[in-house]
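Every protein chain of the complex appears in place save one, which is left out.
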Amino acid sequence: MAFWRKTLQTNAGLLIILLLLILLPHIIGLLTGSDPFATRGAAVSWQGTIIEIYILAIFTISYNLLFGFSGVISFGHALFFGMGGYILGLALEYTELTPDMGIIVGILGAVVICGVLGFLIGLASLRLRGVYFTVFTLAIAESFYIFWGRLPLTKGEDGFTLTTLPTWLNPIADRITFYYIVMVIFVLTFLFIRRLMFSPTGAVLLAIRENEERAKTIGYNTLYFKLMAFTVAAMIAALAGVLQVVFNKKVGPELLSVGYTIDPLLMTIIGGAGTFTGPVIGATTLHLLDRTLRDRVITFTPDFALDIGKSWMLISGFIFIIVVIVFPYGIVGTWNRWRAKRRPPITVSSGTQAPIAEKQSG
Amino acid sequence: MADNILEVNTINTFIGQFHILEGVSVTVPKGSITVLLGRNGAGKTTTLKSIMGITPPRTGTILFDGKSVVGKRPYTIAKLGIGYVPEHRAIFKALSVRENLEIAERNKGELERKVDFIFELFPDLKRLYALPGGKLSGGQQQMLAIARALVPDNRLLLIDEPSEGLAPVIIEQLMHAIRVLADKTTVLLVEQNFRMASKLADRYVVIEEGCSVHTGDMSNLVTDAALIQRYLGVA
Partner (left out) sequence: MNKTFLVIGAVAVGLFLFGLSNANGDLGSFGITIMSGLFQAMLLFLVASGLSIVFGLMDVLNFAQGSFFMIGAYVAYAVHHSPQLIAAIPNADIRFIIALLSAVFVGGVLGVFFERALLRPLYARPIFQIVMTFGVALVIGELIKVVWTPTPYSWTAMFTARSGFFTLFEQQFSTYRLFVIGAGFLLIIGIGLLLQRTRIGIIIRAGVEDSQMVEALGINVRAVFTLVFTLGCAVAALGGAVAAPFLGASTGLANQFLLSAIAIVVLGGLGSYGGTAIASILVGVSVAVIQDWSASPGVNAPVWASLTPMILLVLILLIRPSGLFGKEN
C-alpha cells in the first residue's frame, strides 16, 4: 500500500510537470496577450526559446549519461550533434527524396548512423584510460569539424540552409506543432534515461563511475556497459542535432565545434552531474540567461561597452570556471546535499561500514 | 611524558567516505622500537599515513616531540624529523641510487658526510651507487628505501612492512640494520611477520578494525600464547 502511494506521489509530480509543459504555450499566450497559434508575436517567440531549451536539454541529458552517470569524459560530444544535423541536411537537400520521406530517412539515418559511429569510436577508444580517451574524442570531433569545414559539396565553412521541409514540420509556419513534437521527444528521452538508470544496467554504470576496477573485479565487462552508454548517448545527441537543424534550418560545421561540446558539459555541471533533473535545469538556466542577456549592451564608460551577445561565450566560460571551483555539485546536486544534511542522521551501529550511496534522484 | 617522542591519541581518519581509523592511540617512547600488529586491512598503514599527514585525521591529536602535527602538510611534518619508509618500497625507479639519496638531503652537500654510515649499514648500496633504482632486487630496494629515510637526521622512522616479499636471509640483514638504527633514533614499525616483529620490538600496539585494542611490552606478549592467538591468529 505504502509502495503504491509512494509511486503515485512520485508520478504525480511528473504528471503535473507534464501537464504544465503541455499548457505552457497557452499560459504564455494568456500572460503576454498574444496568440500561441500565430506565426509571430511574444507567445511564438517564447515557444522558440523553450524549443531551444528542450533541444539543449536532450543534448545535455545524453552528455550526462556519459559524464554524470558513467564517469566517461568525452570532449567530442559535439561530433554526434553535428553529424546528426549533417545527415538530416544531406537527406533533405542532397537526395531526390520527397520532403516527407527525406525527413523520415534523415532522422532514422542520423540516429542509426550516429549510433554505429558512436559504437565504432567507443569500441576503438573506450579501453583507453582516463585522459587518453578524452584526448581521442577531442581529436576525432576536431577531425570531422575540419572535414565538413573543407568539403566543397556542403559549401565548406558556410554550410547550407534547409529549403524543403514537410508542411507538418515547419517551425516557422506552424511553430506550436513543432513545439509539441520536440516536447514529446524531450519527455521520452527524460523518461528513457530514468528508466535506464533504475535498471540493473544503470546500477552497473554507476558502479563503473565510482570505481571501474572494482566493477571489473566483481565480474562485469565494464567495456560493454560503457560502450552501450556511449552508443546510446551518441544516438540521443544525434536526435538533438536533427531537431536543432530543423529549427534553425541551417547546417554548418559550427555544429561540430568545441562550443557545442562545452555547452552540454557546462549545463551538466551547472545543473548537477549524475542527477536526472540536473541537465534539464542546467540547460534551462543557462539558455534563459543567454536569452535575457544576449541583446544587452552594458556601457561602463563612453569608450568601453560590453556587448553581451558578442561576448556570451566568454561570459559562459567565466561561469564555467566559477561553477567548477565553488559549485561542483551543481544546482540539483547542492540541493540534494542540503536536504540530506537536514534529514536526521541515520545511526549506524559501530563496526559495520556502510558506504553511503550517492542519492540519484533529483 | 617527555620521553615519548610520539603520542597519537584516538585519531579518526576517513578516506573518501570510508571511516578507516576509528580511534587509534599509539605512544612511542624515545629510543624504542614499537611495532603495530594486526591483520590485513586493520588500519596499520593508514595510521602511519595519518602521522605523516598523507591521510590527515579528522579528529584526535598527534604530538611529535610534544608539538601537534595534525593539519600540517606532509613535507612540513617530514622536516620536523620524521622519516617515512612506505610499503612496497616506494623508491624512485628511474633515479639512480645516488639520486634517491640525494633527493632526501635537504642541505646542499651534506650527503657525502652521511653516506659512509649508510654504506656501513647496507654495503650493497655502495656497489650499486650509480645504478637506477629499478634495476635493484627487492631486498636492495628495501635497503635503499630505509637508507633514504636515514639521510636527514630524523628522530623518528616510520617503516611499513619492510619484510614483505623478501627472502629470510635478506630479512635477517634488515633486522640487523633496524636494530643498529634504533641506537640512534626511534622506530615505529608495521610488520606482519610476527617472528621478526617479536625479535625486534620493545613495545607493541595491536590494531583491529581501525581501533587500537591492546598495547604492552613485547616481552610480555611473546610469553602469552593465548594473547597472540586472540589478536593475531598465530600460535
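Letters A and B mark the chains as written, and numbering starts fresh at 1 in each.
We take it that a contact is a pair of C-beta atoms (placed from the backbone, for glycine too) under 8 Å apart; a residue touches a chain by one contact, two chains touch by 3 or more.
Keep in mind that this is a model prediction, so the values were computed, not measured.
Of the candidate positions A:Ile73, A:Val112 or A:Ala340, contact with the unshown chain belongs to A:Ile73.
Which of B:Pro56, B:Gly139, B:Pro152 or B:Gly210 touches the hidden chain is settled by the complete complex: it is B:Pro152.
The chain not shown here is touched by just one of A:Ala42, A:Val105 or A:Ile262, and that residue is A:Ile262. Residue-level contact of chain B with the missing chain is found at 52, 54, 73-75, 78-79, 84, 86, 90, 92-95, 99-100, 102-104, 106, 108, 148, 152. Interface residues of chain A with the unshown chain, by the touch rule above, are 71, 73, 75, 124-125, 128-129, 131-132, 134-136, 138-140, 142-143, 146-147, 150, 258, 262, 265-266, 269, 310-311, 313-314, 317-318, 320-321, 324-325, 328.
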